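One structure, pasted below without further comment.
Below, a portion of the complex is reproduced, with chain positions unchanged.
Just so it is clear, A and B label the chains in written order, and each chain counts residues from 1 on its own.
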């Protein structure tokens, strides 16, 4: 019986809320961990995340007006500063003491905005997943609102044996499934590594790295799940005959549950060797998009089936094989984090606002 | 925490079911207070409301045939008189005693049909909201199937501080929010009055009354919520310099919950001064439609957010200001009516049919 679709949400953690480019002087409403959030930047460029619900009668602030650094509610004009404090009520000179909306900790890093939906006292920015390779390198990005539980996405990313089947046209060398990764935990991080020697260069890497199609290729991978919201895959490939010319690259994946069963999914591919030209980046962008779209289609089909089976009358098992060690560890880490959060904050609702 | 979306339905009351013009010699099916109702007129013009479910196997009578004054069911031909009694069964000369459908009390008044969904013994027509100004005056009408709880609509109508924000293009004088109405209860009615002096004439009233745009204008308003299904707003405006030439008008609003979370919303604007010409009425119609559409958009956005927040993990408060006194009274009246109904009729289902 799969536990994946029913894992509880973890609130005391940093989650990707948007790319830096998405948030500016327009109000952006987004549902994150079951919470409506409105995102914008002050005139000075500081990013702000507030609860997307006016303190008066709960009209969406994202459907209101941005006036300087403040939001003026579109219903009766209550105005809130970027701190969340109400600073003006058209019909009343006196402002009630509890007239404010919750402001969420929000930190900009690596072209992403990171939001902490849980207890603000615990929001330590040093716990944001550190991805220095995202700064400065040639990179392409992808976003999808994935109608699947975020744990299915994590397991997809940790289990690369799916590549020859889901992505057979782009990266279809079946050898990928034969080399079993080595997986282990470090606290709330799961690391899985894999060394592949003398596999056949598939179309995508042939195009991007310029290796001859089908030529013997070596490939190192290091998967890191930084629970609960990031999977970083540091990789390198090279022609087996030319180990001196390595092509290092990373795929970095952020997953943020929307709280309604779907997941905000961002992914970046960074090409980390010198002299990546625009045409190569353009080919990478196209390939990354096709690959990610294939994952989305597969995961949504899997989720739809899980939803059916949950209420069904037929018993069904789930078997695992050694290759699954990494993804099974990610489940354990998530269950443990959720349990820990439940025990330390028995009443998250009252602590939250 | 807003109680608005969870207020219980009140069944022992008159509710607008349709306009007079909507109901004729065609069967009209409509869901009112969770009950499917079929509406039509007899050959003599008498309006009839029956439960929209055949007594045999519960086929919708609104998808059946009107034969003279009777409905012949579209499934097996059982035929029901306008009294609800079964008068013919094709396959059986004997008609079972309980072969009848429920007929609802229905009264035509002020170009509307009023239905009593509760205990028929209590259906006193004198309790229909009396709106004599609707008879005879120049008027325009509006209808929407509003996907929001009816109490949100009532609060919208009682709280005119939304006008400069939701309707800023048509009636946008911010002074409207500054004059606090005086609200009080009379039994199940909430009355709120407001006197505005020397505000600036907005585009809509300038066009309709012919006052110069932006000129100083006086405006009296009297809001009356006749629980649970009508809000009547009697108003007058005039140029501040010419108090002798008053322009009296009324906006009359009927709200009927469909029982599935949405609301049938009818509104009328009556221009009650002498000599309203067709062009003025046409301008009023356009303006009233734009204003009502703006309210519908805002209320549906508010309801969608409330639905999200109800299951959400973030605590959120609702603050009120003096301007909200009227709308807070409407909540109290509704809660009290529902409580009274529950206590006097502990088993509404068995009493109902």
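Heads up, the rule we're going with is that a residue touches a chain if its C-beta (ideal position, glycine included) is under 8 Å from a C-beta of that chain, and two chains touch if they have at least 3 such contacts.
None of these values were measured; they are calculated from a predicted model.
All protein chains share one sequence; of the complete assembly in this entry, 2 are displayed, while the total copy number is 3.
Criterion: only the chains that are shown with their structure count from here on.
The two copies, subunit A and subunit B, are related by a rotation of 120°, based on C-alpha atoms and rounded to the nearest 5. Separation between the centroids of subunit A and subunit B, computed from CA atoms only, is 47 Å. Partner subunit B is touched in their complex by these residues of subunit A: 9, 11, 31, 33-36, 51-53, 55-60, 63, 72-77, 86, 89-92, 94, 96, 98-99, 102, 117, 259, 348-350, 352-353. Chain contact summary for the complex, subunit B toward subunit A: residues 2, 155, 159, 161-162, 164-166, 174, 177-178, 180, 298, 301-302, 304-306, 308-309, 311-323.
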